[in-house]
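Everything below concerns the one structure shown next.
Only one protein chain is missing; all other protein chains are in place.
Read from first to last, the chains carry the letters A, B, C, D and E; within each, the first residue is number 1.
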Amino acid sequence: MHRDILVRWLDEFLKSREITKQLRDPSLNGLQVEGREQVHKIGAAVDAAQATIDKAREQGVDFMIVHHGLFWGGDMPVVGIHKRRLEALFQGGINLYASHLPLDVHPEVGNNALIAQALGLQNLEPFEVGFIGNLFRPHALSEIGDRLGQITGMQCLIHQGGPNEVTRVAVVSGSASDYVAQAKAAGAELLITGEPKHQNFHPTFELGMNAIYAGHYDTETFGVKALAERIEREFGLPWVFLEHPTGL
Amino acid sequence: MHRDILVRWLDEFLKSREITKQLRDPSLNGLQVEGREQVHKIGAAVDAAQATIDKAREQGVDFMIVHHGLFWGGDMPVVGIHKRRLEALFQGGINLYASHLPLDVHPEVGNNALIAQALGLQNLEPFEVGFIGNLFRPHALSEIGDRLGQITGMQCLIHQGGPNEVTRVAVVSGSASDYVAQAKAAGAELLITGEPKHQNFHPTFELGMNAIYAGHYDTETFGVKALAERIEREFGLPWVFLEHPTGL
Amino acid sequence: MHRDILVRWLDEFLKSREITKQLRDPSLNGLQVEGREQVHKIGAAVDAAQATIDKAREQGVDFMIVHHGLFWGGDMPVVGIHKRRLEALFQGGINLYASHLPLDVHPEVGNNALIAQALGLQNLEPFEVGFIGNLFRPHALSEIGDRLGQITGMQCLIHQGGPNEVTRVAVVSGSASDYVAQAKAAGAELLITGEPKHQNFHPTFELGMNAIYAGHYDTETFGVKALAERIEREFGLPWVFLEHPTGL
Amino acid sequence: MHRDILVRWLDEFLKSREITKQLRDPSLNGLQVEGREQVHKIGAAVDAAQATIDKAREQGVDFMIVHHGLFWGGDMPVVGIHKRRLEALFQGGINLYASHLPLDVHPEVGNNALIAQALGLQNLEPFEVGFIGNLFRPHALSEIGDRLGQITGMQCLIHQGGPNEVTRVAVVSGSASDYVAQAKAAGAELLITGEPKHQNFHPTFELGMNAIYAGHYDTETFGVKALAERIEREFGLPWVFLEHPTGL
Amino acid sequence: MHRDILVRWLDEFLKSREITKQLRDPSLNGLQVEGREQVHKIGAAVDAAQATIDKAREQGVDFMIVHHGLFWGGDMPVVGIHKRRLEALFQGGINLYASHLPLDVHPEVGNNALIAQALGLQNLEPFEVGFIGNLFRPHALSEIGDRLGQITGMQCLIHQGGPNEVTRVAVVSGSASDYVAQAKAAGAELLITGEPKHQNFHPTFELGMNAIYAGHYDTETFGVKALAERIEREFGLPWVFLEHPTGL
Partner (left out) sequence: MHRDILVRWLDEFLKSREITKQLRDPSLNGLQVEGREQVHKIGAAVDAAQATIDKAREQGVDFMIVHHGLFWGGDMPVVGIHKRRLEALFQGGINLYASHLPLDVHPEVGNNALIAQALGLQNLEPFEVGFIGNLFRPHALSEIGDRLGQITGMQCLIHQGGPNEVTRVAVVSGSASDYVAQAKAAGAELLITGEPKHQNFHPTFELGMNAIYAGHYDTETFGVKALAERIEREFGLPWVFLEHPTGL
């Protein structure tokens, strides 16, 4: 199909422009690099990096969808690793489409909606760039940690500053430990996010909160995969996942 | 001794005002909370948190020196954990002195100068808020990792994107993985810092750089301890280290 | 009653968050300092100062409501008079609730609505953070000054640059002489405010306007008193006024 | 003499450009309104207002020097009182030269240097936009108030929060009660300024400081008069003082 | 008629305040200089300059309407050419009313609506501060250039980077060559504006766009003339056009 039609569909489906502006997302969401006009195969990846671009070329991908793109505000000279990434995209004729916060908040294919759904959270409400909701009955923290480990394939880090069993859970993928107090104020007993930060260690315990860190990379594979699947359903384009975990 | 004399000495020794302004440190460096007028015992801690304040009270500390204080810009209502921390300080009559970046850059008692010295780095030059220098001969990455593990007591995370053996090393304690490209540009083959970030994973490998993450907490115990020792030497005040590692 | 219930009621009744944001009030409106959980007695004061806090403690107040609180934007170390005020609040277990502009603009318990009502102004419309309205017939300036003197108990300063008799009057408590031109443009012949400023002396006369200065303190006792009365009616809590005039 | 020569001399003598930039003075210091090319008579005034401009015209002044000019940042349409002031200046062919902070800080003809000198303060050092210095022996507060009353001709307001007798005194003309804590920190027992503010009432008393308010207008007549005298000495031009006190 | 009535009518008819704020127009739109109270004759001009003000005085104009007024943000001392312009306005008793962007976007008397209408563009939609629309059939570029030359009386500069014949045309008077990419994205094959800029030369050709430059002055005579005519129809006031082309 023609690249421009796909890009327009994505911009609308993800509300790229509106959400970027509303949430002041520094990411340049949308088509970041122009490739071939005719698109035949989608590649979904968490990061736009040399490793994932190389995999895309090996597998004949001509349209990459990533959560973390190449542009985050500010001029960047086209030198070094930035030049090599662009050159590889050009040589492969690969279009690069980035969706950062629009793919966090999306109710259908967003990282957080999908994690919340996998955990069985109910009565979801928006919480920062993720969601908050309730388990149908209290669950032990370790049980939730195990369940997350199953769906991400990575062992979680648990900081238990609150009760053993929890019902109300906030989910914000990536690096969102800064929201621990807001999660508490919204009634959550547990914040699930990707990556910990030293500075939020003490507040978690002093607030009597629980936090589960399930990996920055691992919590952000959901959105790009689901979006690629959605495109396949809508337009019949095949897709692959371009895996490259960081362990963080 | 009188608190005001000690505070004045610290402000000058650390160049608190000048460095805060010059480096736009958001931390309110200096005396953050006023306690007793007469100081008898110093407590050194990485973080001003309930756990370390409680330890200070138990051990009769009346002057805490911390790397991470309570004020980082912006109004904060005196409620919840902030209120409980202040109240504990008031009840213990404890003065709280914070020194963030001034204690990173200090050539004698700074976190980075001390790590560099422990590794035997020579010809030190300032690098961001840390230092860069040379080992007298090339060392294997794993060897440096082991040495860091010995001095911090925590096992390091090694991201090897560069050569097996390195000579030129940049050291910036805390969370400084953002400086990986600057370290490369300054000739380093290795950046040692505390805490990793997902976003700097790919750049490290693509730049052909090595990074060792030795822990945010663990890389920042050096400064406060050395500063407390320095005060003991200068004024004869006893001191204790108020340990509470975060594992991050 | 529980402090959190009272705080939530106040936040909603005064629309604290909305008005703070809308009017860019630098005051940290809402609960500024956390005291006892159970509230038994309200203390209303214009200023949160050592003198009023001490009176609150003497009279067994555990919840102070003030127009001028302790936080106005920007970090403040907890030292000197700020430390002593906080410590006195902590020792008395006193909650401190501040309401600056939300208590100026409030149509029922706001400073300006109450002054306007006491003067018999009709057809009130919002004017800056106060109100503008009409006397049912023209009144001599001196007559209005006398009436204000009766209700505040302080002699007013009158700057007569306009007609002897006035009908349309703007009321903005505190220090609002900067609005003299806006009051003229809105059809007023008289601006009533609290505190004069040298810089607005000439404009008042050149615009042909009248101004009555009834005292910063004296024009701002109305709101906190009325709010305390309202709480008594709603929740049955007794209250006292913590008087400490400044003469300004 | 030619206006441009006088303007250039004033700009240099007062260091208008440098001080405006350094102190971020919002006043447009320098020649604000161009009048006749040949200057014959200077008029000194605190404020550029209709009353003082009219007096200047009556007395044949063609070069006004004022502390408070017409421009303070931001566009202003030439309507109403602003239009009438400009038109009166044009019709009188009067040049208008404004000097705000440059005339506060000036060591020879500045408002503060002159007040300090009249009080006999010694070892003057710069303090904010004024000076701080010592009386040769302690003086009673009331004695200083009386002395100020004699030199300004206006009765002072005294806020005594500190000792009865003082030695070290800070002087900042105009509306500078915000500096009461800085004055204390600089060792002063008394701050002399022009105009009080409600918000600095409690801090004065709680800091144990004394404040004397000698009038905004009255503390700022010194500079423009001394500057006019200086011009007379330098260039032989006659001058008059265009008096119009505000009582504030 | 009374000046204030005319000013109020203009402010409302042009939505001066709303549009200034919405489009962040640096121009101080509205009455910039106050003249006589009774208005008898309108003068329309593109620029408020000595030449047009002098013509206004010669022709007995007491109310000038201009597209480019005297105030564009920031303080300006009343000296040199600014002083002479103001003095001439004062001496002529001339009111000066400025309307920058409100007179570009206006659907009835706006520069762009009138140019679009003269070219026969249909289905007009707003485009930046102008309009975009369609010719009822494709026209040769040179034909459109000739037509523009007829209505402005100035020969146009044509940069042909696109097709020989065009249907969809964007019109933005003044200096708007920066919008060439936006015009392309909105489907236009031609951007008509006033003044070229070197920096937009290459983009025009590389985008495959056409641009016609019909003169900054010449494209902005339409609005002020139409507005003056409208006033004549509404209030019966006579008007003249104060011509002074710049050739740019």
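Going forward, contacts are C-beta pairs under 8 Å (C-beta built on N, C-alpha and C of every residue); 3 or more make two chains touch, one makes a residue touch a chain.
Because the structure is a prediction, the values reported are computed rather than measured.
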Partners of the unshown chain among those that are drawn: A, E
From A:L6, A:L31 or A:M209, the answer for touching the chain not displayed is A:L31
Missing-chain contact, candidates E:Q22, E:Q50 or E:N123, resolves to E:Q50
Just checking the interface: what residues of subunit A touch the absent partner chain? 28, 30-34, 71-80, 83, 86-87, 90
Tell me which stretches of subunit E touch the chain missing from the display. 47, 49-51, 68, 80-81, 84-85, 174-175, 181, 194-199, 201-203, 205-207, 216-217, 246, 248
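One rule holds for everything that comes next: only the chains that are shown with their structure count from here on.
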Taking all residue numbers at the subunit B/subunit C interface, are over half used by both copies (same) or under half (different)? same
Chain pair equivalent in interface to D-E, over half of contacts matched, among C-D, B-C or A-B: B-C
So, in whole Å, the Cα centroid of subunit A is separated from that of subunit D by 61
Can you list every residue of subunit B that touches 2 or more other chains, as numbers and ranges? 80
If you connect every pair of chains that touch, what shape comes out? Choose line, ring, star, complete or other. line
